[in-house]
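Structure first, commentary second.
A single protein chain has been omitted from the complex, and every remaining protein chain is retained in its original position.
As written, the chain order gives the labels A and B, with residue 1 at the start of each chain.
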Amino acid sequence: MSLNFIAALLYLFLYAPLAVVIVYSFNAARFGAGWSGFTTKWYGALWENSLALSATKNTLLLAVSSTAIATVLGTMLGYGMNRFRFPGKALFGWFLYVPVFIPDIVMAVAMLLFYSLLRKWCSLFELGLTTMILAHVTFQIPFVAIVVRSRLVGLDPALEEAAGDLGANEWQTFRHVTLPLILPGIVAGGMLAFTLSLDDFVVSFFTSGPGATTLPILIYSSVKRGITPDINALSTLIVLASIAGTVVVTLLQRTKKV
Amino acid sequence: MQEKLVVPPGSETEKQSRNEPEVYAIQAENLVRRFGDVEALSHVSVSIRKGEFFSLLGPSGCGKTTLLRIIAGLDHCDEGILKIAGRDATQIPAHKRPVNTVFQSYALFPHLSVRDNVAFGLRMKKVAIEEITKRVERIMALVEITAFAERRPGQLSGGQKQRVALARALVNEPEVLLLDEPLGALDLKLRKQLQVELSQLQRRLGITFIFVTHDQEEALVMSDRIAVMNAGKIEQLDGVEDLYERPRTRFVAQFLGSCNLVEGVVREVTGAVASVQTTMGDLRVEIGDATRKVCVGEKITLAIRPEKMHFNSKVAENQVKAVVRDSIYSGAETQYRLEAGERMLNACALNSRVGSQGLNVGETVLVHLPADALIILND
Partner (left out) sequence: MNTILSKSPGSEIKEHISYRGQLKRSAITTGPGLVWLVLLLLIPLAALGVISFLSRGDYGEIQLPFTLENYKRLLGFGLLGFDSLYPAILLRSLALGAGTALICVVTGLPLAFFISRLPARFKTPALTLVIIPFWTNLLIRTYAWQILLAPESWLTRFVHAIAIGNVGDPLYPGTFAVAIGMVCDYLPFLVLPLYASVEKLDWSLAEAAMDLGANRMRVFRHALLPQIMPGLIAGTIFVFLPATGQFVIPDLLGGAKTVMLGNAIQQQFGQSRDWPFGSAIAFVALALVMVGLWLYARKSQGKGGPDLL
């Protein structure tokens, strides 16, 4: 077998699931795998589906707010870890990788457990959008911090020294030199955090309450009941959004390099 | 200049600066800087006069850049006091010091245009916009970078970046301009050209320049005074000519130009003349440095520059018999390796006559080591 043939098979393997979801979203049959004609009615049905609409709203609300918090905290963390010393820093540097590698489910049940313990004292931790945001920020922070820190490592320290030498105080140096130069890293970290939040199912599932259903949770519960064509339509839209997002980011990165 | 150092009225420093005429731009007293167990600076004291072109010369790792960074406020010292323009600046952060730096890598801000790079310092100090425009234009014209004012640093050549870095520092009208091997990354021709331009600029502006370099020739060409540094200490601080003609230590003698070293023992001292016994015979030596005490029986090292030796001259004293082992002709002069008294000497002679004039390899010559050209080193 030639390399090209193997590669073609692997691409087919990677895209078969995406293709089947897209194809079946246009299948007229309500149940089963048989093909009974082309239709776009499921997309119309989706528009009528208030559950799907509110899940979309929740998902975006969750992703935007958690990303905003995580990007600010993660950037500060990445900057501080790169620039300053404090006792126990090496240990904390290790701990920062825990959310990156921890199995989703472990983090999810730890949160669930923690919230249920807290609820004995404080009603704020009633499962819902707030608890989901708190959980999402927790796994997003390290990703932002790590991306920002790697951008800082590549930065010539003389640039900040030059700013100080020219009369900029610490804040001015950060605002006018460091921030513009690490902005691509912050944007990249923020986009990573945003995508992680959009994609997350497990942590959301365990920390969500009634009325705080997100798209992944909606898809999961639908799949558990049996896949329906309108879920395929919803998934198709998500897949297309992911493709568009990835392509746009790739193009942006390319134009930046030239 | 822009930032006036804040001195409480009636304080010690203020009285001092009022009474004494401010002749020194920089006064460092007993500076110590340690990196772990290594002393990058060990008890360095130096005073740099206002308006002079001062060089810190030494091999890499000698502490010259550390000293420069401490003056700039980019690094702190573990002990000692640093005064800028007569005022204690030891605890003053970099952004409040009236000094500016031209960095080795230039450190131009890649996200700003040349014009914005130059204006950066004034903007940070919130100088009025019209004033900024005026000063930026003037300095850009002075260093001839107006033509590419709108470009980004990434689009500039090494020499152009160098000029931008210079303009960006000078526009702030600092008391002292610090230059950290600013010509290191340029090719030889451009270096030579910029050496001349920099010296001229310094004279025109009258600003104190402190120039860090490991290139002795560069330091000699440009400076008024040079401090030669080695292993965290200043070996010798002198005017350019004194430094070359009267090196005080082995290190200085050999780092600045080339030098022959001859060990010997002092036989007798009469007035300002010592008689020194060496493997090449007894040599008469004039004690040039009055501060250097020489005792009979002391083991000393003599230094003599290759070009100070003369061949077959009709002088009675300090003649040494030597055999020519090697000769290298290099146009204006010829360098010789001579063997005398079981040791090798480097000599060179200017090819001032017309036609062939050199010594032949294998030839025996009388070499004259003038008594006033022999220098007694301190170590």
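Everything that follows uses one rule, which is that a residue touches a chain if its C-beta (ideal position, glycine included) is under 8 Å from a C-beta of that chain, and two chains touch if they have at least 3 such contacts.
Everything quoted here is computed from the prediction, not taken from an experiment.
A.B. asks: Touching the left-out chain: which of B:48, B:74 or B:124?
C.D. replies: Here the residue in touch with the unshown chain is B:74.
A.B. asks: In terms of residues, what is the contact footprint of the unshown chain on chain A?
C.D. replies: 3-4, 6-7, 10-11, 13-18, 20-21, 24, 32-34, 73-74, 76-77, 79-86, 89, 92, 95-99, 101-107, 109-114, 117, 134-135, 137-138, 141-142, 145, 152-153, 155-158, 195, 198-199, 201-202, 206, 215-216, 219-220, 223, 227, 235, 238-239, 242-243, 245-247, 250, 254
The definition used in the following text is that only the chains that are shown with their structure count from here on.
A.B. asks: Averaging only over C-alpha atoms, locate the centres of chain A and chain B and give their separation in whole Å.
C.D. replies: 57
A.B. asks: Which residues of chain B touch chain A once you look at their complex with the stated criterion?
C.D. replies: Within the complex, chain B touches chain A at residues 2-3, 72-74, 93-96, 99-101, 103-105, 107-111, 120-121, 124-125, 168-169, 172.
A.B. asks: Under the touch definition given earlier, write down the residues of chain A that touch chain B in their complex.
C.D. replies: These residues of chain A touch chain B: 156, 158-159, 161-169, 172-173, 176-177, 180-181.
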